[in-house]
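Missing here is one protein chain; the remaining ones are kept as they sit in the complex.
Chain nomenclature is as follows: A, B and C, assigned in order of appearance, with residue numbering initiated at 1 for each chain independently.
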Amino acid sequence: MSVFITALVLWLLLTNFSYSELIVGILVSIAVAGVFKEYHGIKFDGKLPIRLVLYIFVYLPVFIVEMIKANIDVAARVLNPKLPLNPGFVKVKTALKSPMARLFLANSITLTPGTLTLEGKEDAFYIHWIDVKTLEKKEEAISGRFEGILKGVFE
Amino acid sequence: MITAFFVLVAAGVILSFIRILLGPTSSDRVAALDTMNVMLIGTITVIALILKRGIYLDIALVYGLLSYLETVVISRYMEGRK
Amino acid sequence: MRRLYAILIAAGFVYMMLSFLGVVPGYGNIDLCSRVSSSFLLKDVSEQNAKNWLMAKGLETKSIEKVYGEKNKEDGCANVVTSIVVNYRSFDTLGEVTVLFTAALGVGLILGGTRRKKYGLLPNFVFRESTRILVPLIILFGAYIFVHGHLTPGGGFPGGTIIAAAALLLYLADEEFFLSKVSTGALEGSMGGLYVIAGLLGLAIGGYFLYNFLPTGRVGNLISSGIVPIVYTFIGLKVGAELSGLITDLHSEEG
Partner (left out) sequence: MSWNEMLGQILMVVGGFFYFLGGLGMIRMPDVYNRLQAGTKATTLGTFSTVLGVGIAYPPFLIKSLIIIAFVALTNPVGSSVLARASYLAGVKPAPITKVDEYKGGESS
């Protein structure tokens, strides 16, 4: 059912609106949702609109600000003639449970300053960090900003 | 201003192209190729703007899909080879 | 020495890019948007637009039927390549689909097994989860391409290839996934049969094989140009099933 709604919304975004497009889109979405009855990762329930609003107005601004900061950081590192690097692989624990929230956390980590996700296990992510400052406070430094927000949005 | 965009993109593409030619290992080459592909997606959309053709946006989407698939396939191959 | 070669090849690349800069016209100086085919592609085929175009070319507005009417009467495709491939030379396309079917059959005979080949390493967590989100949307995009084959560039073969790309992504992301050979075979066989049946219906109604027997409608709408979108749907599903079956054969091992 959630696959059907997502597919129909994507179809209507791809095409210009008319009634024949709507009918064909409904047919195609039913087919796609029938094929992926079991194997899919798109699941949502009645609280979707609240989550969408939260996602757009709480998560996205933080994310975009962090991304611009990341790029300024990368630019400063690349344009600096001394190339200040102090890389290392660290392990970061996370408390998030739902796969979607963890996927978005991993992507956010990849796109924020100086970190790149390598692998996610049951309760932790392995991360390549471009500038290892401390090993004690690493959770706060890497994923602390997003974890609370994503917990509020998805769980 | 569009010319400035093209000059910047050309510089970026050429730098990553040099990395493809030099790269000591094959993962360096794949990383540079991935970077170049994403740059080309942006360039295709700008060309769509210049020629005012909505079709080229579809082409950018298909190109992005294929480049992602290529990166993933080569990565899985390297993993399995070990 | 290697660096020298690299820089030389890159210099050739620079020259290519710079020569391309001269070809691209300046922003706002392009005349392509006033071409007829472009207005068909953008689905902006209202009569007012046609009159504007004719006025801009300095022609009489009486010849409007000559520009828009005839095309509408004959096959109703906005995309010229599609009208050639699926309407005028449709028998040729049937042959092409048969060639692809034979190739898939050969690969299945030589390599086909009943068990899935394992990589031995679990895929990345991020990759697994994102694939579960992406794959239905990729298949929907493939369907978008082959349903709109008569309006935009694209059609059955690219759409089927995108569906097969989704199948390949699933094979890479999930160690347990195995597409059953019965389902792909049944889909491809039934779609090929339906293509031939559409041709025979044309033979029964219009007098020759693959006759376009449905009304053509107005150029630019989704439901137009007769049986062309239906045939393209058959071709797209058939090619997608064939290539997915080919990927399955390459992923399986004996025993």
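Criterion: a residue touches a chain if its C-beta (ideal position, glycine included) is under 8 Å from a C-beta of that chain, and two chains touch if they have at least 3 such contacts.
Remember, predicted model here, so these are calculated numbers, not experimental data.
**Student:** As a test of the contact rule: which chains in view would the missing one touch?
**Tutor:** Contacts of the unshown chain, counting the full complex: A, B, C.
**Student:** Can you say which of A:1, A:23, A:52 or A:68 touches the chain missing from this structure?
**Tutor:** Going through A:1, A:23, A:52 or A:68 one by one, A:68 is the residue touching the chain not shown.
**Student:** Which chain C residues would touch the chain omitted from the figure, given the whole complex?
**Tutor:** Touching the chain left out of view, chain C contributes residues 27, 121-124, 126-127, 130, 133-134.
**Student:** Need a quick check: the contact residues on chain B for the chain that isn't drawn.
**Tutor:** Those residues of chain B that touch the unshown chain are 1-2, 4-9, 11-16, 18-19, 25, 27-28, 30-32, 34-35, 38-39, 41-42, 45-46, 48-49, 52, 54, 57-58, 60-61, 64-65, 68, 71-72, 74-76, 78-79, 81-82.
**Student:** Extract the touching residues of chain A with respect to the undisplayed chain.
**Tutor:** Within chain A, the residues touching the omitted chain are 10, 13-14, 67-68, 70-71, 74-75, 77-79, 83, 85-91, 106-107, 110-111, 114-119, 121, 126, 128, 130, 132, 135.
In this section, only the chains that are shown with their structure count from here on.
**Student:** Based on which chains are in contact, what kind of graph results: line, ring, star, complete or other?
**Tutor:** Drawn as a graph, the chains make an open path, so a line.
**Student:** Give, as an integer number of Å, the spacing between the C-alpha centres of chain C and chain B.
**Tutor:** Using C-alpha averages as centres, the distance is 22 Å.
**Student:** Just curious, how far off is chain B from chain A if you go by their C-alpha centres, in Å?
**Tutor:** 22
**Student:** If you average the CA atoms of chain A and of chain C, how many Å lie between those two points?
**Tutor:** 31
**Student:** Would you mind writing out the residues of chain B in touch with chain C in their complex?
**Tutor:** 1-3, 6, 10, 13-14, 17-18, 21-22, 47, 50-55, 58, 61-62, 65-66, 69, 72-73, 76, 79-80
**Student:** Taking the touch rule as given, give the residues of chain A at its contact with chain C in the complex, in rising order.
**Tutor:** 3, 6-7, 10-11, 14-16, 18, 20-21, 24, 28-29, 31-33, 35-36, 39-42, 99-100, 102-103, 106-107, 117, 119-121
**Student:** Touching residues of chain C toward chain A in the complex: what are they?
**Tutor:** Residues of chain C touching chain A: 43, 124-126, 129-133, 135-137, 139-141, 143-144, 147-148, 170, 174, 177, 221-223.
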